[in-house]
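Some chains omitted; the rest stay in position.
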Amino acid sequence: MPDETTAVATPPHLQLVNVWKRFGEAPKQTVAVRNVDLSIEPGAFVTLIGPSGCGKSTLFSMISGLLPPDSDGSLLLNGKVQQDGALLGKIAFMPQRDLLFPWRTVLDNATLALEVEGMPRRRARAKAEALFPEFGLGGFEQHYPHQLSGGMRQRVALMRTFLFERDLILLDEPFGALDALTRSMMQRWLLDIWAKHRRTVLFITHDIDEAIFLGDKVVVMTARPGTIKCEEAITLPRPRDLGVVTTPEFMAVKKKLLAVVEEESLKTFAAASP
Amino acid sequence: MNARALARSPVASVVYVAAAWLVLVPLFKVQPRYLPPLPVVLADGLSVWPDLVAGFWRTLVETVLGFLAGVVLGVGFGIAFSASRIMERAFLPIFVALQTVPVIAFGAIVVIWFGNTIMAKVVIALYLAFFPIAVNTLRGLELADPQRIALMKSFGASHLQLFLKLALPTALPNILIGMKLAVALSLAGAIVGEWFGDTVGLGVMLLQALYFEQIPRVWVLIIACGAMGTLLYGALVLLERRFVWWRTD
Amino acid sequence: ADPVSVRLKWVAQAQFAGVYVAKAKGFYEAAGLDMTINPGGPNVNVETLVASGADTFGIASGTEGVLYAREKKLPLVAIGMSQQITPFAYVAYTESGINSVKDFKGKRVATWMVGPQYTLYSVLAAEGLKQDEVNIVSQPFSMQPFIDKQFDVATVTLYNELNTLKEQGITNIKVFMPDDSGVTTQQDAIVTSETMIKDKPAEVQAFLDATLKGWKYAFEHKSEAVDIVMAAGSGLERKHQELMLDEIERVMTAKAGTTEGLGYMDMKSIETVQADLIKFGAMKTPVDLKSAFDSAFWAKVPDADKKM
Amino acid sequence: MAYGLRFIRSAWPVASALALLLLLWQFGAAALDIPTYILPRPAEIFVTAIAKWPLLGDALTVTLIEAVGGFLLGAAIGIVLAVLMILVPPLEALLMPIAVVINAVPSIAFVPLVLLWFGLGMESKIAIGALAVVLVVLLNLLAGLKRPEADAINLMRSFGAGRIGILWRLQLPAAMPGLVTGLRVGLARSTIAVIVAEMMGAYSGIGQVIYQATGQVDYLTVWAAVFVASLGSLALYGVLVAIDRKLVWWR
């Protein structure tokens, strides 16, 4: 597969070739990610699902450059092999836990990435303030994280990621703590942004509906040690609205994916050892 | 790879310093009274080797006893302070003030009470050691996450359980910092304690070296104190690596 | 026998050779004393420890120290004085142009501000100088500032600092002795408490007998005495101790030390010192010298034990 | 006015505890018939402190200047070292053992050397005060800087933050409580180190007063000096606590 890159005119935005990740030493070793091959085209919206603990977050850590993949495989960005850590600062990454800083106000948490980039504080704040109503956080600019609800914290983390404008965005269950409607509002808002800017998005979710509704392609991972079980292209027309959920195409894809995921999830519960 | 690890080990730093001392002192012709050449210091150390060994052991025993007593008392006060704001407000400042009272001021009383016994040294080592432990224990206990406290309370945890299962583990990394500071102070306490009329110990030798202006001997004793302090510190680090490896988030 | 102890004014060294010898040669034991020798140090105050009963006997600072203690109502009694002439002296470099105490005028003179400063004041007064004509500063334990010429004049003890200077190769110095100016302050007082004198006079007598006997033996067998001292202290330098013992012998056997015997108390010098201390404001009221300095025990020490 | 009220509210526990201890001491000493030369009573000490205020006040000024100077210098060095060690990990491996060795040697052992190197004036006291502070601050700050979990550091890295960015925006704020603890302990240590150094050689200062008075069996003056020094360091501590409130505001 690596030789593909030389053949095509525009290389995939992101390419994973035989990526592995093992934790710990031999007798107590956990293989988190195994033999992952994946290509993501520029501007694509790819969603990733898989059973809990299958290695999705680990995969993201490797893509964002935080965790070196084991030496077996490699990671390519725009066709170029990336050395350890080379991807830091090139990808907007939202981790699964919100990781807000307790000593910063909500506003200053949101501008964190901008500050790191060197934007003057004044400008960063102005830029962030404009987004607060859109994220349903109007009026909470000067609160501290411990004064927010779980869902509100998650929205602050998402805002922080969005203010860090990068071509490739990794979102790890960004809507996990949101109620159905806030969630669907955020989904539509995300699709709007994406349609406007055409950034490449990789999106982890545990909600199959969400995965289908948002994605150009749904990637399903197997139970741990996680690898790619299958990829499903979603051809539903865009722009999509909530009604799409009840269309027969949607139902068909959902059924298919449900079956695959169920098979994998059950493995987790078959008295497994790490 | 192993060589690299060795080059970064604590032993290596000591070797670097020794090498620098060995080379730089003759190179810059440093006057011996500012810093004598290393071989002179080593030779002087060898010339009093039996006394040095005997002094080392005696001081070590005093230090360890005083330190352990300081840990008990310091952790005890840290706990009392965190349990009661009034206690903290009332007594912590007094302890701070007590830190300024030179041992010399009440040394006479200590000697009158304990004579030339090992207890006199232990009491003084304890007096110096307990403060950093108390402050760090207090700070550590305050770090316990309110939400985790709430969770424990929802299980109906008693104050004791909250303390043992949550507050103490949260505070342990900080308590260890306090202990690392205190171990050096209890060594200082033991040394000063020996100045109140003892006959054996590094402190006694240090006092004599100071009084007789034997600068190489002062350096011998500085090295001996440093070695003992580092030994004790290293033991604490091992303890920490083994038992207190977590970070309190 | 009851356990008793003697507290020294400093760490184990030849300054106290007599005490160590008396212990090592069994003089105390023979006198029925179960003796422990407790060394001192910069933080230890012999007067307090003996007055409070924590130690039975002591080798305390000297004339001034006993006077201060009595003025502060410490029940302390001196029963003998080790050093017969002032053991302090003043040193200046030969090239400094200071040729007599009178030349201290306008110079930076360092002395220990723990008592010996009054000896300096007395010397200055005896030479017709006013205190404020001299820049007097506190001298640390170290001679280094003097070596670095931070002071013009420094104070030394004849048995220690002077030797230290010599050992460091500093010979271009002049020494000014207080006794040459007619100032004598005896030092290293042998003390005990009023309680002991009242309750156990026999033990006090035994102690003084054995101690002076120890000194006599030490001066007669210097090499053995140094051996005994060396064994008592850790890491001492033999050469330095030998020099110290020589000097100590000189100041202990000077004047009445030979004529009257070791440990003689010179009441006249004591009276002068007290008068000077009152003059300089160090003491407010004179103390009863009879009860502070009790020569009765010394008088009963057999000549064989105290006369060289 | 509001500030005064707050001060009274936070000061009354110390004040009453202090009063209680002093009363206990005063009457305990009387009851046990402890002579003045062993342990004077607080009232006598107080009277002496006032009577000798010209002497003690001057000495305290000198000592506090040296203590604060040493504290500031030591804290600055400690902070810079901790930051350097975090930025350049090999430096930590190299310097930490040396720092530990130096810290293990009682400051008193360095006093004669420092007097030798820096003379009898203020410089040597500031140096010894700084030495007493450096490692406390270094150790506490370093531990604080290492407190943030790997996930939070990773987040900053993913934003492209370098070591400095992570240090400034994540590690330093997280280390504030640790730093403050270090400063608290360090302040007490610098004061005592300065006093001890003064005892062993100085032209003035509380340590000299104590040293000279001890030599003259004048325990009232010794304790009066100790008392004044403690009040002084308590005042410094108060300032530090106020700073602490500003540094760790988010709790």
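A few remarks follow.
In this document, chain identifiers A, B, C and D correspond to the written order of the chains, with residue numbering beginning at 1 in each.
The definition used in the following text is that a contact is a pair of C-beta atoms (placed from the backbone, for glycine too) under 8 Å apart; a residue touches a chain by one contact, two chains touch by 3 or more.
Model, not experiment: these values are computed from the prediction.
In this file the complete complex is built from protein chains present as A x2, B x1, C x1, D x1, though only one of each kind is pictured.
Quick note on the criterion: only the chains that are shown with their structure count from here on.
Subunit C and subunit D have CA centres that are 38 Å apart. Distance from the subunit B centre to the subunit C centre is 37 Å, each centre being the mean of its Cα atoms. For the pair subunit A and subunit B, the distance between C-alpha centroids works out to 49 Å. Multi-chain contact residues of subunit B (touching two or more other chains): 33, 104, 108, 112, 192, 210. In subunit C, the positions touching at least two other chains are 42-43, 45, 48, 52, 141-142, 144. Chain pairs recorded as touching, per the definition above, are A-D, B-C, B-D, C-D. Remark: subunit C residues 7-8, 10-13, 36, 38-45, 48-49, 52, 54, 141-144, 147, 160, 164, 168, 232-237, 240 touch subunit B in the complex. Against subunit D, the residues of subunit C that register as touching in their complex are 42-43, 45, 47-48, 51-52, 61, 64-65, 68-69, 72-74, 112-115, 137-138, 140-142, 144-145, 148, 150, 282.
Note for the complex: subunit D touches subunit C at residues 35-38, 112, 115-116, 119-120, 199-203, 208, 211-212, 214-219.
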